[in-house]
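For this view, one protein chain was removed and the others were kept in their places.
Presenting subunit A:
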Amino acid sequence: MSKNTVSARFRRVDVDEYDENKFVDEEDGGENQLGPDEAEVDSFIRQYPLYYKHSELDRAEGLVLKVLSAFKSSDIEKAVQSLDKNGVDLLMKYIYKGFERPSENSSAVLLQWHEKALTAGGVGSIVRVLTARKTV
């Protein structure tokens, strides 16, 4: 046979696509549990806004950044220590989310928060930011 007279297009088929056991990652919508009143800075951080529709994410992130910037540098450590383990993990998520879109002063403020949160949560809290399947 000098020439392949049959089409070789079958070689480009991705067989895994047709596997009925294929794992499909599920996106979770979930309800919106946005925290209230940004004047209540401490309690806001303690809220658990875990599930967000994508449209709400930016608003939540902006609010959190405002709240974190409102703190005096000397108060940051106390605020972090008032959080429980899950609160520290959640705070870390927001810190890294804030790093993604740096603005004027945000990085400086976030770095201060990051230092205190790292002392409280250890590198484990950063690992949980990376492995979290529900992002903030």
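Following the convention adopted for this analysis, contacts are C-beta pairs under 8 Å (C-beta built on N, C-alpha and C of every residue); 3 or more make two chains touch, one makes a residue touch a chain; residues count from 1.
In the analysis below, contacts and distances are computed from a predicted model.
In the listed set "Coatomer subunit gamma", "Actin-related protein 2/3 complex subunit", "Pyruvate dehydrogenase E1 component subunit beta" or "LRC58 protein", the entry agreeing with the UniProt name of the missing subunit chain is "Actin-related protein 2/3 complex subunit". Touching residues on subunit A toward the chain that is not drawn are 21, 23, 28, 48, 50-51, 85-86, 89-90, 121-125, 127-128, 131-134.
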